[in-house]
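Presenting subunit A:
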Amino acid sequence: MSETDKATQVTINYDGQDVSVPAGYNLVQAAQLLGKEIPHYCYHEKLSVSGNCRMCMVQIGTPMRDRATGEPVMDENGKQKIGWSPKPAIGCATTVSPGLHVRTDNDLVKGCRNGVTEFLLANHPLDCPICDKAGECRLQEYSSQYGRDYSRFVEHKVVKPKHVDIGPRIILDDERCILCSRCIRFCDEVIKESFLGFTERGSHATLSIHPGKPFDHNYSLNTVDICPVGALTSKDFRFQMRVWFLKPVNSICTESSAGVNTKVWSREGRVYRITPRRNDAVNDSWMSDSGRMLYKKCEGSGRLVEPQVGGHHMGSEETLSRIAVLLKNEKAAIVASAFSSVEEQFLLKRLAGAIHAGVHMISHTQKGDGLLISEDATPNLRGALLTGLISRIPSDNLRALGDKIDAGEVETLVCVREDLVQAGLSQAQLDKVNLVYLGTHTPSFAQSANVLMGVPTVFERAGSFVNCQWRIQKFAQAVPPPRGVLSELTILAKLLDLVGACPGVAATLSPAWQQLSKEVPAFAGLSYDSLPDEGALVDGGSLKSLPFVETAHLHYTPNAK
Partner candidate 1 sequence: MAKIVERPKLTLAEKTYLPQIIGGLKITFKRMLRPWVTLEYPEQRPQLPENYRGAPTLVCDQNGREKCVSCQMCEFVCPPKAIRITPGKIQNPAQAHVEKAPQAFEINMLRCIYCGLCQEVCPEEAIVLQKVFSLNSRTRAALVHDKRRLYELGGTLPDNILKWDKKLEQAKAAEHSTH
Partner candidate 2 sequence: MLLTDNMWLQLLLDLVFAGVVLGVIMGIAGYTVLAERKVASWIQERPGPNRASIPFIVAIPVIGRFLQRIGFFQLIADGAKFLFKEEPTPRHTHRFYYVLAPMLALIPPVIVISVLPFGVWWYEGQVRPLAIANVDIGLLLVLAIGSLGLYGSVLGGWASNNKFSYMGAIRAGAQLISYELAMGLAVLPVVIWAAMPGTTGGLNMMSIVESQGTLWNVIWQPVAALVFLVALFAETGRLPFDMVESETDLVSGPSTEYGAFKFGLFYFAEYINLVIGSALFTLLFLGGWNFLPFVPAPWPENFFGSVCTVVWFTLKTFGMIFFFLWMRWTLPRFRYDQVMRIGWGMLVPLAVVNLIAYALIIPLVDKFLK
């Protein structure tokens, strides 16, 4: 251990074991670092400590010194005596200090947990069968671990409002609330707008909104995630599926270039919800409500499933050969997308090189919120720059391409995941060219497309995006694509094969990354499989000086070069 580390490390005694933890940690964090758990409800690492649940009680002690002389007091074994505090202290508000002794498993601590659990359950309704939190509920878990298996209370439980509609996306059940105040602190500290508060006193304390001010913030659903019980539930996920049936898969939110880390929860090929995944360098533990709803698109109507050639359904193999014939035209152009993954952009760039086609791209901007929605509405613009698909920030329209079409310089146009009409191409221009469209949904200009082919959404494929911090982050496949939809990687690899550019291109991620790490300097030494879940920063090089649209938001400052 180096000198600097020593200064920041503190040695404490945890359950009779001397361990070294970073200074400034509290005991809950220290326990987590040691792979142990001090049970807690109100404490959240990304929020301030309020210390009101009393679940994290531990016994602490410090080495004894004689008050008069300041000499250490020794016991008969020649060791310094430990002065144990007679009353327990809460772990979340106790910062580690040198020589601090902690006991987490003696009778005193166990009694505390047992008592706290019993008090919490005194007024907690037996709603588990109808509660959406069941299965991931802290109270449920700790009750079985630290509580007793019967109730000693004969009194009626306090009646509080149930299924209160407090916002467009949230329903509150006050009986279930254990008054941990996490949601209140989240509003005050993270979104910095107070929505929630406690009214009444004692057992009758009730979480509520200010009358007339619904909890309609775009980050409101984070309170559902951090609620340790089922008091706050999401309207969208309410009564949809029990969490123990859902399989979480790591993914990346495509809402903006912030690259929010998410978990996609699915069962049997259907996505039920998206929750944030903690990444302290990107999104902490938060994500926007709008980003959570993106999954609805992938099962919505209008999905492009079966390949169509000239309005007729056709097998994918035959469709690909039709596309290849169109691509052999010397006057081809490609409209690429920042919604494609790094790997897809890489193969598309190869295809463009093979058929000598010009690559166009469209920038999508939106209003940022300074938190986790950046101004760039695409997840992977920097990926396109790094792979060399484009070299400049694209404009927000395709007028330049339109001019080329009008001039007859472009006869075949391949469009990936972009809306050409919105980007400024006229119907007449689209009719002039042989249009090949690869996208998730049927576009408005489907009539003028010669070939339509479906590609998977972000939930249906694996890949990686480069976010605004130049951080490459991978996402995994959560659900299978609709039957008949080939992955974009497969389509591009087969097209490369068919146009005779580079036969035998592998359509899977690992081999694609072998090529990527070789050919793109920024990705040197990286591979898909070894990429950590929290992503890896890559060197943007000279690209960093390009005029990106993002302004400062959580964990991002535009001039960090």
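Keep this in mind: contacts are C-beta pairs under 8 Å (C-beta built on N, C-alpha and C of every residue); 3 or more make two chains touch, one makes a residue touch a chain; residues count from 1.
Inclusion criterion for the candidates: all candidates are chains of the complex that A comes from, given by their letters.
No experiment lies behind these values; they were computed from the predicted model shown.
Enquirer: Could you sort through 1 or 2 and say which touches subunit A in this complex?
Expert: For subunit A, the touching partner among the candidates is 1.
Enquirer: Provide the residue numbers of subunit A that touch candidate 1 in the complex, in ascending order.
Expert: Within the complex, subunit A touches candidate 1 at residues 125-126, 128-130, 134, 156-157, 159, 162-163, 239-242, 244-245.
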